[in-house]
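The other protein chains are all here in position, but one chain of the complex has been omitted.
== subunit A ==
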Amino acid sequence: MSSTTAVGAPSRLRLPRWAAPAGVAALIVVAYLVFRGTGTLPHDKEAPQFLAVTELREWIDEHRNESPLFLYFLNYIRLFVGSLYDLFSGALTALGWPGLTGVLGGLAWLAGGWRIALLAVAGVSAFGVLGLWQSSVETLALVAVAVLLSLAIGVPIGVWAGRSARVRRAVTPVLDVMQIMPTFAYLAPLALFFHIGAPAGAIATMIYAIPPAIRITALAVSEVSPTAVEASGSLGATGRQTLFKVVLPLARPTIALAVNQTIMMALSMVVIANLIAAPGLGGDIIRGLSRAQVGIMLPAGVAVVVMAIVLDRMTTALARRGPHARPRRLDLAAAGALAAAGLALIPVLPRAWPEGWTLNVTAEINAVVRWAETSWYPVTTFVKDQTSVLLLNPLESLLTSAPWWLVALTVLAVAWRVSGPRAALTALGCLLAIALLGTWEHAMQTMTTVALAVLITLMIGLLLGVAAARSPRYSAVQRPLLDAAQTMPAFVYLLPALALFETTRFTAIFASIIYAVPPVVRLVEDGIKAVPAEVVEAAVSAGSTPGQLLWKVQLPMARRAILLAANQGIVMTLAMVVVGGLVGAGALGYDVVVGFSQRTDFGLGFVAGVATVLLGVMLDRITQGADRRPSPHRRKST
């Protein structure tokens, strides 16, 4: 314990600044060398915690048709969501491709004019051309149901939170945790309560997508000018009138942004929902994964990205319009005509996309991937093996052979130093809970993978961010790429990784790096650009070289932004590493996958899902100091 207090309290002795941290680090190293191999918590597949959950699931399975909770509550929800999904997929299928193209095109025209309409028509046709019409319609229906439910529940909560500070305080921490929860963690509990299939998939997607709906709505409502609300009140409007006639219309553009974000979140979840047998494009992705054929996965991935772009542009266009803008009559007519044309063509054209119009590129893509594999194989294998042997394996054995209490103390010390006592205690609590759950060893392995991925992500992020901050021309090239990268659903990044590195831990690392680099670059760039120009000028006129300017002035002053970038990077990397369980990353993510594949391992998967959440909270708390703690007046040597 003495070591931690030494960290917490500023050193009163006249020691150099680095002495305390260095001393603690040395102590930890010595403790590791002395106690290595003792106090480890090896993984046991048959741990009682896992078995208990598996038994609970068996019990629930047996009583699904008996217990009143299921008979009168959960099964009805399931039935309701199921009918909603059937309604949507039925309607979309009935529209057929001409109808759907026309209607979506019309809606897009209403949202943002002919350009967006053209994009929508092209996008919808792309589903057919890719030969994925049916799966795309199913995914669209699933997204529609999930988004509809998210908004139906999220917007009222958001409005409430926007109008009452107390509600906001109650909701915010819940949303915080929800947003750092890796996608995988949602699946097992839902399969438990809602069985498998489309309803459970839709509910999982809804829960995943709801935080932005609540958060942004609350923000929108709370930002409505108080003068307007007051004026409305003083004119004698009732609370309800004020809400519906003043607040909501004024908040509309921002709420449209909430819709946009909700759709984007939903799209990245629908694919993963296939693990609990939800229909749609996820099925094609999983099929490709289990055949190791990028040629099957890529078109499905492209279809999801196209869907994301179309829906993103439509809702963004909606958000850009002023609060009281009405569509012009001409636009209305054009949109109507487009929709009517589509509907009129339904009886004429076949409902299914004509087979002659599809472009089957599976074989070609597979050939390209095979070519890449054979010609780059020596390089990729070398990179993969060297990283595993030189970095991953030693780090992993370091973390798994260290006594649990030493790891816990280290986490406590680091978190205390970076983020203060409260965050440190939360982080410690999470870590101890992970130990109690029996997932210690796998959590350490996952942490190894995350640590390595974050390290590389930060290095690349800093490099590109600094480059962008220093050269506006480069920044102009990079920005649209970053924008595009951030609209893509997470799993899309698995595909190139898989093509290059097959299924190994390194694949997940590679995927999480390309997933997490864009936001990190952006935060770093913004952080450096935010350094006041006078400071830079002063440094330059004092004779700093560009290198000195960067290292002594810009980076230290952008410390908060960089820490925030690290925080973001860690949370995103963890999410991706866990999904990486699908492509060879072992440990927690794989436990979750196995939990769905083997009934006897359900408990293991469920508990691993919980452990990923705890790990996420822990890593977030360790690094969240960036947000809350003012940057220290003395420069740190880190």
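Please note the rule applied: a residue touches a chain if its C-beta (ideal position, glycine included) is under 8 Å from a C-beta of that chain, and two chains touch if they have at least 3 such contacts; residues count from 1.
Keep in mind that, in the parts below, contacts and distances are computed from a predicted model.
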item	value
Per UniProt, the name of the complex member that is left out, chosen from "NADH-quinone oxidoreductase subunit L", "Acyl carrier protein", "Glycine betaine/proline transport system substrate-binding protein" or "Cytochrome c oxidase subunit 1"	"Glycine betaine/proline transport system substrate-binding protein"
Contact partner of the left-out chain, one of A:Ala52, A:Leu79 or A:Ala538	A:Leu79
Per the touch definition above, residue among A:Arg17, A:Arg291 or A:Arg422 touching the missing chain	A:Arg291
Which residue of A:Thr504, A:Gln554 or A:Thr573 touches the chain not shown here	A:Thr504
Interface residues of subunit A (partner: the chain not displayed)	45-46, 61-62, 64-65, 68, 70-72, 75-76, 78-79, 82-83, 86, 195-198, 274, 276-277, 279, 283-284, 286-287, 289-293, 363, 384-385, 388-389, 393, 397, 502-505, 582-584, 586, 590, 593-594, 596-600
